[in-house]
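Only one structure is covered here, and it is reproduced in the block below.
Removed: one protein chain of the complex. Kept in place: all other protein chains.
Showing subunit A:
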Amino acid sequence: MQYVDEFRDPELITKASEEIRRLADPKRHYRIMEVCGGHTHAIYRFGLKDILPSNIELIHGPGCPVCVLPMGRIDDGLAIAKAPNTIFAAFGDMMRVPGAHGSPLEHKARGTDVRIVYSPADALELARKYPEKEIIFFAIGFETTAPSTALTLMSAKAEGIHNFSVFCNHVTIVPAIRAILDSPDMRLDGFIGPGHVSTVIGCRPYEWIARNEGKPVVTSGFEPLDLLQSIVMLLRQMQVGEAKVENQYKRVVPWEGNRAALKAMAEVFELRPYFEWRGLGFISQSALRLREKYAAWDAELRYSVPETRVTDPKAAQCGEVLKGVLKPAQCKLFGKECTPEHPIGALMVSSEGSCAAYYNYEYRKSLVTRISSVA
């Protein structure tokens, strides 16, 4: 809680938390899902759980792109990168994510040319710099990242750069929300909508959740006050039995999204008929692939992809945690076999993964308390 007061308007934070207590019906148990992994991280970091009344439960959603990627895709990407004279370029977040045959970093140690890039534009820059090499960019992310990959591919096409291809793992958030709502073991009362995905797609794509499912959605910023205000807005709707989409993060999220970004995505990508998500299984029309006019830059067409299917280690319950059915600490491996130092599942690696967030803020804290109480 110490961090909360360092942000803008501590008075408003007090007001928001008082308002939450006033609005929350003590006879009701509220289950609110924060879809985005960035929100999960912030919620743990700021200890918001300690501010909220105990009948408001925050459920962590699937909004961590590294976490939802099935292990086989990492193995596939690394398998095609074994071709001679090839550079495998990926974001730093990917480097420690385990595939069945090791993480990108371990493959690097075994001789694959693995490079960290911080932008898709820099993966293309590698192609300009090393015209004699083939660059495979391991693209990953929700709609926040997909437009950047799209613009990069448009540049590659415009400049006629052909030693560059994209192994595309971009996914879309709305079908995942639909899959969670369709899941029989899940009861939710409302959603804290993603912040930066919504800067691209706007707020309209969530309207069916309110209209058809009767659940309110509030797109939210990442500061403690943003998250508390979003919970106030959700509770206000629930109090009067309303369900609509509201935008708490107006300072960054335009209702209609970012037209240029949507245009770039539409130019380059089309929906795959289906795609596998860790924990959620196959979801139809939930991921992007390159359109035919970009086939020359599509690594899945240029290389022979083994299409590896790997089941997660049996004892690991990543899927249940991703769906919000289990809390991280309820997984059998949490804090025992699976730690940030020795991750079994991606949720323990990525900073947006709920297991890593829970481990770093809640679990370590409880260990310190336990140790000091023993002492």
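In the analysis below, a contact is a pair of C-beta atoms (placed from the backbone, for glycine too) under 8 Å apart; a residue touches a chain by one contact, two chains touch by 3 or more; residues count from 1.
By our rule, contacts and distances are computed from a predicted model.
Protein name for the hidden chain, per its UniProt entry and selected from "Hydrogenase expression/formation protein HypC", "2-oxoglutarate ferredoxin oxidoreductase subunit alpha", "Peptide/nickel transport system permease protein" or "Cytochrome c-type biogenesis protein CcmE": "Hydrogenase expression/formation protein HypC". Checked against the hidden chain, the listed residues A:Tyr30, A:Phe191, A:Tyr206 or A:Phe222 yield one contact partner: A:Phe222. Screening A:Pro120, A:Gly279, A:Gly324 or A:Pro343 against the full complex identifies A:Pro120 as the residue touching the chain left out.
Checked against the full complex, the one of A:Gly37, A:Pro98 or A:Pro175 touching the unshown chain is A:Gly37. Only one of the listed residues, A:Arg187, A:Arg204 or A:Arg259, touches the absent chain: A:Arg259. Looking at A:Arg110, A:Lys129, A:Arg187 or A:Arg309, the residue that reaches the missing chain in the full complex is A:Lys129. Taking the complete complex into account, residues 3, 6-8, 36-38, 41-42, 45-46, 63-66, 91-93, 114-122, 125-126, 129, 141, 144-145, 147-148, 151, 155, 158, 195-196, 199-200, 222-223, 251-252, 258-261, 264, 350-352 of subunit A touch the chain not shown.
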